[in-house]
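A quick write-up on the structure given underneath.
Selected chains only, in their assembly positions.
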């Protein structure tokens, strides 16, 4: 998983039907990384500014009860305040 | 998922038979990223210049009813006008 900060969200009205009802949060990776911001489905209830754990790949679908959805990233935890993010 | 802008399309006459009938759009990632432009199958109807959500990996196949196709990226949503793409 990667650690990231929730920096925004996006709205998509025209989308794959298996995505209906999901929230799409924009997450900025906390560590230098080869990738820029990513969009992760949030079923945990993360707010803007919170640090989160993001699972990517098939883990996002299968681990979050969305096995047949086109989801490749999901917020799977909110990191407790005071954690030292090395 | 990543956010990207549709910048073009490609045509491939000689291709895997499981790809027949698909549209291949070239998507430029909106955020700095380790990857350059990618080619995504589009079943949503995105047009050149629109910002889209792209799912990658097995999510593209399985989430878009193409489980047995050699597809590793698919446009799964069109981002609404006015969204702030942080």
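Per-chain residue numbering starts at 1, and chain names A and B are given in the order in which the chains are listed.
Assume contacts are C-beta pairs under 8 Å (C-beta built on N, C-alpha and C of every residue); 3 or more make two chains touch, one makes a residue touch a chain.
This is a predicted model, so every value here is computed, not measured.
Displayed in place are 2 chains, all sharing one sequence; the entire complex defined by the structure file totals 5 copies.
Keep this in mind: only the chains that are shown with their structure count from here on.
Chain centres here are Cα averages; for subunit A and subunit B they lie 19 Å apart. Listed in rising order, the residues of subunit B touching subunit A in the complex are 1-3, 29, 31-35, 43-45, 53, 55-60, 62-64, 74, 76-80, 83-86.
Those residues of subunit A lying in contact with subunit B across their complex are 7-8, 10-16, 18-19, 24, 26, 28, 33-40, 57-58, 60-61, 67-73.
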